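Note that this complex is displayed minus one protein chain, with the remaining chains in position.
Note that the chains take the letters A, B and C in the order they are written out, and that residue 1 is the start of every chain.
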Amino acid sequence: MGEAVKDVFFINGNSTQANWFEEEVDDDLKICYSLNSVLHQGTSKYQDIALLDTKHFGKALLIDGKMQSSEMDEFIYHECLIHPALLCHPKPKTVFIMGGGEGSAAREALKHKALQRVVMCDIDEEVVDFCRRHLTANREAFANEKLCLIINDAKEELLKRGNEEKYDIIVGDLADPMEGGPCYQLYTKSFYEAVLKPKLHCHGIFVTQAGPAGVLTHKEVFSSIYNTLKHVFKYVIAYTAHVPSFVDTWGWVMASDEPFVLNAQLMNKRIGERINGELLYLNGESLVSSATLNKCVRRSLLEETHVYTEENARFIHGHGRAC
Amino acid sequence: MGEAVKDVFFINGNSTQANWFEEEVDDDLKICYSLNSVLHQGTSKYQDIALLDTKHFGKALLIDGKMQSSEMDEFIYHECLIHPALLCHPKPKTVFIMGGGEGSAAREALKHKALQRVVMCDIDEEVVDFCRRHLTANREAFANEKLCLIINDAKEELLKRGNEEKYDIIVGDLADPMEGGPCYQLYTKSFYEAVLKPKLHCHGIFVTQAGPAGVLTHKEVFSSIYNTLKHVFKYVIAYTAHVPSFVDTWGWVMASDEPFVLNAQLMNKRIGERINGELLYLNGESLVSSATLNKCVRRSLLEETHVYTEENARFIHGHGRAC
Amino acid sequence: MGEAVKDVFFINGNSTQANWFEEEVDDDLKICYSLNSVLHQGTSKYQDIALLDTKHFGKALLIDGKMQSSEMDEFIYHECLIHPALLCHPKPKTVFIMGGGEGSAAREALKHKALQRVVMCDIDEEVVDFCRRHLTANREAFANEKLCLIINDAKEELLKRGNEEKYDIIVGDLADPMEGGPCYQLYTKSFYEAVLKPKLHCHGIFVTQAGPAGVLTHKEVFSSIYNTLKHVFKYVIAYTAHVPSFVDTWGWVMASDEPFVLNAQLMNKRIGERINGELLYLNGESLVSSATLNKCVRRSLLEETHVYTEENARFIHGHGRAC
Partner (left out) sequence: MGEAVKDVFFINGNSTQANWFEEEVDDDLKICYSLNSVLHQGTSKYQDIALLDTKHFGKALLIDGKMQSSEMDEFIYHECLIHPALLCHPKPKTVFIMGGGEGSAAREALKHKALQRVVMCDIDEEVVDFCRRHLTANREAFANEKLCLIINDAKEELLKRGNEEKYDIIVGDLADPMEGGPCYQLYTKSFYEAVLKPKLHCHGIFVTQAGPAGVLTHKEVFSSIYNTLKHVFKYVIAYTAHVPSFVDTWGWVMASDEPFVLNAQLMNKRIGERINGELLYLNGESLVSSATLNKCVRRSLLEETHVYTEENARFIHGHGRAC
């Protein structure tokens, strides 16, 4: 964590001068955004948390000095994380979110009228409480009676529940696999095979955030996550979107043993039928387009041979959060 | 120009310590990348020029402290600038590039085997000379006998040539419309109508870079350029791609009085038939996908009412270069 | 009814010489096919029935001297009648067939594993009995416990059932609207609006055979049926297929208040998931293609202004059967 980060976390109250917050995106790349004020900060058993009021991105949630989501563009990340899988499923009723303590993933899922239950399982109670108190956009979601909030490690929780309770959709809203962090275990072939897949109903779909997917960064973890899932599921689709506050194009991967029908007209029809309110980023056309990767990234994904295992993980200077 | 920029331009020779170069992307957003060294710097009648060796983006060309293109990702910008229009045209033979002094636009155009002539008209002789000497990737292009290099203001040159000499493709590789810069004149309805369009052959296509096109930035100039061209041409297509070194998704607009056939199979066929060597970023599928905008940007483009005129221009904190 | 027809219906037993059966397709067009033998014939309160063994079409069912269906190609007509609507519906459970006494429509519907009930309502008990006894291909369907067979006029039956019992799919497998026949009442706007539509569930689809749809014959009734349904439902799709034993291209129209997603991939997926056994004529691609009409027929459909009412019906020299 650089100097600027410390400034933020140790200054009490709002600063009047033009503060800049500096975030290390990579070893050799930093982004600086000017702040109106530091709204809230806290620490949990696992992580540092802050809510900044930035000039460029609006309110921004940071964990351990890393941008988690910003008011101005978090809808891109969360619409892409949640809706493609739910829209591709013929009739989703239950969703299990691994991580997602911020509440935005649950908020997007709960827009699907026919959902009966959304289980959200995050390890960090302080982060969840912080977000529940401070992120006004997610208040309704936290209060929704269909939401079942659990504080636990996602893997342990899935194991504990046994194979009788299955889900139509499982969502991985976890930190990137980072060295030293335990989270990478939730990206391994053995976890997918032995723990996660048995918890999916027939027709079930797993979707996970999959790290940076830009032309310069997609080989860090995106291509490996894609390839790992291809070893576990019959059908795997990777898609991407540029998220300005992440200073990169981001990737997601969804996987199923049933083929996907990624058709714009069908997706538009289902958006109209299933979703309360309007989406801001995705419509049928852009959803299909987001899964049509540029030649450079597409080739890397097809040529990737690395598979995540406990012994052979890949790590990134990641957008982190505890698992 | 900020402090860091001065550091770069006034330090003679290569620095041995870990330097960071800081670029203002916007008033409230900066990007910093670490440098191996400053390879070359110079000044022209119009602008400051530098060639940096950065750790993240490889060699990077900067003009007035703004990233122009980097070794690692300039192929994205230049493939998107040149190939869609050339591939949509039934049989392009002549290209006129406004600006483009760096040489990369010409390099991409010259990959089209059937082209007979590429005219490149840049106002800044020193920039052209600097790039010809230092950008090794473009050396062949500068030496190609089909290339006709002219040092002049693009508008004056087009006016001077009269309406007998017409082109199949005209390319706008100009700086963004920035306050104080004269370049914005080359983005106005009257320029397009009175000067540029008469220089296009029947079936001719005009394409221009059109500034930042991210979810947070596309209303700065992208939507206006799109709307302005809709007032001048019958068919207008906007498309985008994330360019990491521009710290944003970028936009281009192409326009014609003939309808476009943006079909992946056709584009792939033409790539195979017409182009020497391989493209890195574009194939038929990704070209079509790049023209399928997300819902948010698409809506803004359709709702935009601003038209660029001499009296009513929009400016940005742009990626600048003289016109 | 011409001479040849009489020969068939009045000869007792099988003929040993090379008989030709002659059918009036239109006033000025006849088709003659050679017979191996007359297998069965009978008369009902409403109609003459015969089962011929033809050399070209295999066994052929005739009613009042008109080809109803032939062993060699009836799968075209019945697959097209049944599967598009069932495949376009998100989750069809109940089907009501108006007419269809031959049993082939029910047979195709019952291939959909998830269907719970197929009601078939034909007015002519003798025809139904004749087909049940003699059409071996439909025996299983007649014996299927999901099939509910009712002898009644379809309109009366629908009225009798009240608006509590609704269906996901209603199928019109009726004779063409012919002068003098009462069947044309089941093609009128008022019947569709007042009787049929209220019996459809939300997301329900109505599909009807719609007469000849060839380049020379589609204006007889096809375009009118299409246009009439456009006055009653929000979304209407016309599609066609050449049926050799009908000596013409045939038409069907399906209609709903929900948009259709006619996507080849989706249709193929649903065929795989929902249907027992294999289809012979339709796959996703040909289903979409059958709904892409040639320019000539498409134009007539779009320009048609006639609407079927009780006072203003159109009749054809039709492929008849009682209603």
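Simple rule for what comes next: a residue touches a chain if its C-beta (ideal position, glycine included) is under 8 Å from a C-beta of that chain, and two chains touch if they have at least 3 such contacts.
These numbers come from a predicted model, not from an experiment.
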Displayed chains contacted by the hidden chain, counting the whole assembly: B, C
Chain not shown: contacting residue from C:159, C:280 or C:302: C:280
Residue among C:158, C:171, C:237 or C:293 touching the omitted chain: C:293
Candidate in contact with the missing chain, chosen from C:131, C:225 or C:247: C:247
Touching residues on chain C - with respect to the absent chain: 20, 22, 26-34, 54-57, 72-73, 76, 214-217, 241-242, 244, 247-249, 279-283, 285-286, 288-290, 292-296, 298
Touching residues on chain B - with respect to the absent chain: 90-91, 258-259, 261, 263, 265-266, 269
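Keep this in mind: only the chains that are shown with their structure count from here on.
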Chain contact graph, described as a line, ring, star, complete graph or other shape: line
Most widely separated chain from chain C, with each centre as the mean of CA atoms: B
Nearest-to-centre chain - CA centroid comparison: A
Where chain A and chain C are represented by their mean Cα positions, the distance between them in whole Å: 51
Intercentroid distance (Cα basis), chain B paired with chain A, Å: 34
Rounded Å distance, chain B centre to chain C centre (Cα mean): 60
Residues of chain C touching at least two other chains: none
